[in-house]
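Below: the structure, in structure tokens.
Left out: one protein chain. Kept in place: all the others.
The first chain written gets the first letter, and so on, giving A and B; residue counts start at 1 in each chain.
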Amino acid sequence: MEKKKILEVRNLKTYFYTEDGVVKAVDGVSFEVYEGETLGIVGESGCGKSVTSLSILRLLDEKGRIEEGEILFKGKNLLDLSEDEMREIRGNEIAMIFQEPMTALNPVYTIGDQIMEAIILHQKVSEQKARKIAIEMLKKVGIPEPEKRIDEYPHELSGGMRQRAMIAMALSCNPSILIADEPTTALDVTIQAQILELMKELQREYGMSIIMITHDLGVIAEMADRVLVMYAGKVVEYADVRDLFKDPHHPYTWGLMNSIPRLDVEYERLNAIPGVVPDALHFPEGCRFRNRCEFATNKCAEEPPLVEVKANHFSACWHIDELRKTMKLAQEGETA
Amino acid sequence: MTAYIVRRLLLLPLVLFGITLIVFSMLQMLGPDKLLSAYVNENLLDKLSPEKLEALKEKYGLNDRLIVRYIKWLKNLFRGDLGWSLVGKEPVLKAMLHRIPYTLELALYALFPVVGVGIWLGVKASIHHNEPIDHFIRVFAVVGWSFPDFVFGLFVLMIFYSLLGWFPPGNMSIWAEEIFSSPSFKHITHLPSIDALLNGRLDLFVDCLRHLAGPILTLSWLWWAYILRITRSSMLEVLRKDYVRTARAKGLDEKVVINKHAKRNAMIPVTTVAGAMVIGLMSGTVIVEAIFNRTGMGRFTAQAAQQLDFASLLGAVLFYSTILVIGNLIIDVLYAIIDPRIRLT
Partner (left out) sequence: MDREYKRMLKKFFRNPSGLFGFALLVFFVLVALFAPFIAPPQPSNKHEPYMMPIVTWSSEPQPPSKEHPFGVCGRRDIFYGVVWGTRTAFRIGLTVTAISTLIGLFIGSISAYYGGWIDEILMRITDIFLAVPFLIAAIVLTTLLGTGLDKVMIAMITFGWMGTARLIRGNILQAKEEQYVLAAKAIGVSMPGIIVKHLLPNTIFPVVIQASMRMGSLVITAAILSFLGLGAPQGYSDWGAILNYSRDWILGAQGEALKYWYTIVFPGTAMVLFVLAWNLVGDTLRDIFDPRLRI
């Protein structure tokens, strides 16, 4: 069965004009999201994954500008819409939840007030009706005593409950796409698992697509159908989740995977990727990963294109062959 | 919420008690003979025999031990006996009651433009951050904040009275004064401009406002600048907050985002400095009334100081401190209304 494309981002370039210079936070990113699937976007902090999601909703701050590209949602280019038309999309068609449920909820209004606000706005219903929907949503996201909790302020809820309230708020208008920007990073490990499970359940029920933004490959493995790996504002690899984990085609992805400790292997030390993400003002020319890459050669001063290395698997690296040889050796070493 | 207000109310007498301590200790810096002038009409004082003087000192407890003296003084205070006012040529309490309405009227009128315009300009500047209008408002704020009110008041008097003849000094014109003190005029609120309206005298009301305009402008100028600066910076901070982004992500209109989500949060720091504003407005009345010749508590204070009228001065301290304490109480309640997180503590 051919799935329908619901969102397509083409060659997105988002730059920030700061006092110190231009930051090319997102530099030519393309991907698509299909109906009902979960796309994971993974990368270290500062790689442009959050900026990508804010660009989709056009919620950048005053310094950020979308320079180039197209964001096609159900065939319409969101970048061509007026601000009024865009507001119709936000919260209604595409909703978003954020990393810090503490700061993402307004401290001076009750959670009920904040949920109902979106419902009244987009569904044009009365306040009583909106309240009913809000209570229904709170129940659905697993908040006990929703009739009571609806009149509480964010500071009266625990972190996990707040994130549930955020999810209730985001899903209250039944959006086609939910963008989740590190939704579990600020939470305890056990709560993290609960929230992820909840999101999967709700996805099954509502059939929406999820864009899951995270730095955590564990979350990706748990949630995503397909994965976009970003590094320094660029896509370095793009593949199905299984294929990516089984058969990574980019040194950065491989490095990320090696930095996750495994229980079945004994380590001398953890394999962190050496070096740090380059300063956003001074990305290296050519391949932006080359100053941390063990395979880097002079060739890498030239920018590697994102090419289809096998079916539905894209990678941007000049040295895939060397990488694969090394991986093979490492695997043999492990099994031996 | 109620518990919070009750707790604040219970603190009130404690602070007032502290104020009487300060006032009393200041009084003790004068010797008993000088102190007596604070209690008794000065014309009488010269004619009294030494025995009579002793008797008076006894009555006001000036020869007693400190603690007894304090208790006696407190008793008199509670009876409303604040002594004799040189400036008012009548008992201090009476003199104050005549003057308080003028000061309250001025302060209240000044408060609204300050809060309204200050917040409005501050929000405006923050929305147009780093645009020309923002720079303009900022310069206005910094210069305004550096303009001492008595210098500004002199300029206002020179330009709006001497040059243009718009805002005359004083309480009201002589003809208005006559109507005001005629028996048929009902004093309902004792605030002249309001009473003028309640008596249906629009001309009187306009006359009051004309006399109030200069003082209001002078008094509010500085605090516009102050409130606007705080509002602007706190709005700028709030606009960067995650919950503002959440509100936008919901698809809310930018107006709703600003007015509902950002403004209320931005008001929290503004409320915390409102106490400073109450002090400033009340202190400002001293200068403004002195410059514009208004017979309020401020000018009363200045005159009492100039004429070494200690009884009146201490009455003034009690008045201003009480207003300040009540003002702070109102601010605390406002604070709790705006920010639900406060109500718990």
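What we mean here is this: a residue touches a chain if its C-beta (ideal position, glycine included) is under 8 Å from a C-beta of that chain, and two chains touch if they have at least 3 such contacts.
These figures come from a predicted structure and were not determined experimentally.
Q: Which shown chains does the chain we cannot see touch?
A: Taken over the complete structure, the missing chain's partners among displayed chains are B.
Q: Would you indicate which residue among B:Leu53, B:Ile194, B:Val317 or B:Ile342 is in contact with the undisplayed chain?
A: The missing chain is touched by B:Val317.
Q: For the chain that got dropped from the picture, name the residues of chain B it touches.
A: Missing-chain contacts on chain B: residues 15, 18-19, 21-22, 26-27, 29-30, 142-143, 145-148, 150-151, 154-155, 157-158, 161-163, 229-230, 232-233, 236-237, 279, 282-283, 286-287, 290-291, 301-302, 304-306, 308, 310, 313-314, 316-317, 320-321, 324-325.
Keep in mind that, in the parts below, only the chains that are shown with their structure count from here on.
Q: Approximately how many whole Å separate the CA-defined centres of chain A and chain B?
A: Chain centroid spacing, chain A to chain B, equals 55 Å.
Q: What residues on chain B touch chain A, complex-wise?
A: Checking each residue of chain B against chain A gives 129-130, 240-243, 245-254, 261, 264-265, 268, 338-341.
Q: How about chain A: which of its residues touch chain B in the complex?
A: Touch list, chain A to chain B: 54, 57, 59, 61-62, 83, 87-92, 95-96, 98, 100, 103-109, 114, 117-118, 121-122, 153, 155, 166, 169.
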